[in-house]
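Every protein chain of the complex appears in place save one, which is left out.
A and B are the chain letters, set down in written order, and residue numbers restart from 1 in every chain.
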Amino acid sequence: MDLGGINPAVLIASLMVASVPIMLAALGELVVEKAGVLNLGVEGMMIMGAICGFVTAVETGSPFLGFIGGALGAMALSLIFAFLTQVLQANQVATGLALTLFGLGLSSLIGQGYVGIKPPATAIVPFGPLADIPVVGRILFSHDPVVYLSIALVAGVWAVLKFSRTGLVIRAVGESHDAAHALGYKVTRIRILAILFGGAMAGLGGAYVSLVRVPQWTDGITAGAGWIALAIVVFASWKPWRILIGAYLFGGITVLQLNLQAAGARIPVEYLSMSPYLITILVLVIMSSGKGRASLNAPVALGQNFHASR
Amino acid sequence: MTQAGKHMAEELLAIDGVTKAYPGVVANSDVSFSITKGEIHALLGENGAGKSTLVKMIYGLVKPDSGKMTLRGQSFAPAEPRAARASGVAMVFQHFSLFEALTVAENVALGMENPPQMRALAARIKEVSEDYGLPLDPDRMVGDLSAGERQRVEIIRCLLQDPKLLIMDEPTSVLTPQEVEILFKTLRQLSAEGTAILYISHKLEEIRALCDGATILRRGKVVASCIPAEKTARELAELMVGAVLTPPARAAKKAWPETEAALEVRGLSATSPIPFGTALKEISFSVRRGEVLGIAGVAGNGQDELLLALSGELRSDPQMVLSFGKPIGALGPSERRAAGFVAAPEDRLGHAAAPDMSLMENALLSGAVRKGLTRRGFIDWGATASWAEEIVARFDVRTPGISVAARALSGGNLQKFLMGRELSQSPAVVVINQPTWGVDAAAAAFIRQEILNRAEEGAAVVVISQDLDDLLEISDRFAALNEGRLSPMRPTEGLTVDEIGLMMGGAHGMEVAHHGH
Partner (left out) sequence: MLRLEKRPSPSRFWQMATPVLAVVLTMIAGGLMFALLGKNPVEAIRTIFYDPLFNPQFAAYSRPQLLVKAGPLILIAIGLSLGFRAGIWNIGAEGQYIMGAICGAAVGLAFYPSESVLIFPAMVLAGALGGWAWAMIPAILKTRFRTNEILVSLLLVYVAEAILASMALGRLRNPEGGGFPGSRNLSKWEASANPELIAGTGMHWGVVAAFIAVIAAYILLQRHILGFQIKLAGQAPRAARFAGVAPTKLVVLCMGLSGGLAGLAGLFEVTGPAGQISIDFGSGYGFTAIIVAFLGRLNPIGILLAGLLMALTYIGGELAQFMLGLPSAAIQAFQGMLLFFLLAVDLLSNYRIRLAKRGVA
């Protein structure tokens, strides 16, 4: 098998691109889970982001508006989740699944007339001569703005959760909604806002898939990225910087297996393409077991509904 | 003697004709009383008398249906706790107000309107906590603190806001007698500085020792106001309960044939399955037939874990738990029931009972084995129903029927049902955690009597309780849990409160703080 044809700098650069969708979606879900809500509808929100972003970009000709559209589309879907679970007290697991099933159906409905179209290209940030530096230039200075935005967002979410009062309140609500309520915090409102943030992030990630990664529209385009994003939150033990590591890891695997496929490796294509999922499972197992297991860091109130009774 | 006198009886808070009803129950009916500046005022009443609802209204968590409140001469109707805090009202909760996975400083910050920077806040916490004899490390995780220390976090959180009125909801239920003394010193210091304290309790001696005035609630109504020091504890009790109380009768001890201990625990050590729980360390004791062993201790010192280890939910080495000489440490709950064990955990909704299941289903939950309610795995619903009916009748459970969901019952009624469920399975070994938690005095007396009756019939009984009255009234021998260890056992007769306090761990090294003042 010939691996010589794979250039490491290109590989790293492309894994940075490949990891953007799951990084954004996982980061959003991290905030949602920190607030004590388990939204399993990431896949559905991502694919809504993918189609809404795609349609907006194609119709307006602006990738920027496309990303906005994607974020808004997924946010609208997350609003349904927020309403059902926070106001109507519906089961979070079931509602998340419904969100995914509905999102898959609705996206393919909206995408009817858009199959086979090419979206407007998302420009690369012009770094001028920096981009010409060998290796480093290819890895660091040859990307579109969303790549940099996603890294900045990781830093931002980390800082907000760790240092700001908003972050403290979000964590408090996720640890014990009863205590937060007793202190007079508006548990429901805080959780709804967190869910909407999660929706917007999943939407951005989805839009990145259809506008940059692929870039075109096909049904089921996100292909489980939302589920991998959920797994990455567990992998990251609910810590923002580890989301970055997790996303790069999975981005790397995806890129590598695609490269191996292209290089004509002797492993059958099907086995290569199932590898990201198998490795996700493997990582989940490692992170869930043992003494320093990730679940110890899970927000205590995760997945529990809150209703102020008295 | 009374602090109120010193402050010229300047009125701070007046409650006037406040009423609050919930579906099916009137929590407060036309309640009126007032507190003066610097006064320590007791709100006395049994569980369910409406004390908690009343203070939640003062703290802005609940809105009254009618009536009005006045704070420092101004009309006072806080829409939310934030508004109450802004008006100078602070509250130390009985449950649910700390975040275990956050640090002390973060917990304090969450209770403040405009907290300073974390570093400055940490310094303030250190300073204030030492001033009031309640030392605290601001960087520690709250989940790792003892119950007494957690309460200090709450008190410090309140004190940092310079409250005019401090509400304390059953503050001593998590403290050893020695820790109670330290708390009282702090409260007297606050009162001397002009902070009024609304002190909610059902413990009469404490109120007599601490409070300047008292308002007594029964079934949501004010039944009396008095100066507690001028009444005897018995008089206060009768005002609170509205009936004359009789202690349970103890028949003369029957001598049971000397056999091996019905329950023996040998060097039991186990890590806690509960997050932030307490590990059990080298616990050894034995109980004979007909004997009642009382185990005291402040909440969170291993009581839940000990119950789990005895009920079979937490398994250990087979030789660590024995019954009549047989090793049963590795057996699960069903096998232990078959061996004659019954157990009653403290947490009623969610552990001892499934909240959304009917009483009938909840009877099946722990009774299936000993009452033979299944045949080849198929449930005999008829037999289950008649047994559930029997429990309801015998233990005077007030319920519309046995098909009602467990969570629909009041705490006291559910406790009666659950005690009845375990105590009517002709057990050989009974293990109960908090038998009278949340029930009224009459029901508590009945439950204690039933426990004694089982002992008389030859059962070995272990009662774990934070209520010393429970233990002193029914146990033959007495021990205390402290940080997962069990103190040596002592005969109950002749024990003093001070000795008990020391068995429970004294003041957990807190004494020093106040002496330095």
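The working rule: contacts are C-beta pairs under 8 Å (C-beta built on N, C-alpha and C of every residue); 3 or more make two chains touch, one makes a residue touch a chain.
All of these numbers come straight from a predicted model, not from anything done at the bench.
Considering the complete complex, the chain that is not shown touches A, B. For the chain left out of this panel, the touching residue among B:Ala408, B:Ala442 or B:Leu502 is B:Ala408. When the missing chain is restored to the complex, the residue among B:Val369, B:Val430, B:Ala443 or B:Leu486 that touches it is B:Val369. Only one of the listed residues, A:Val234, A:Ile253 or A:Ala301, touches the absent chain: A:Val234. Contact with the undisplayed chain is limited, among B:Ala353, B:Ala388 or B:Leu423, to B:Ala353.
Looking at B:Gly60, B:Pro177, B:Gly312 or B:Gly505, the residue that reaches the missing chain in the full complex is B:Gly312.
Touch with the hidden chain on the side of chain B covers residues 23, 63-67, 77, 311-313, 332-335, 337, 343, 345, 347, 350-358, 361, 364-366, 368-369, 374, 377-379, 381, 404-405, 407-408.
Interface residues of chain A with the unshown chain, by the touch rule above, are 40, 80, 83-84, 88-91, 93-95, 97-98, 101-106, 108-109, 112, 219, 223-224, 227-228, 230-231, 234, 268, 270-271, 273-274, 277-278, 280-281, 284-285, 288-289, 293, 295, 307, 309.
One rule holds in what follows: only the chains that are shown with their structure count from here on.
Between chain A and chain B, the centres computed from C-alpha atoms are 45 Å apart. Against chain B, the residues of chain A that register as touching in their complex are 165, 168-169, 171-172, 175-176, 178-180, 182-185, 296, 299-300, 310.
Interface of chain B with chain A (complex): residues 22, 53, 56, 60-62, 80-82, 85, 93, 96-102, 106, 109-111, 115, 275.
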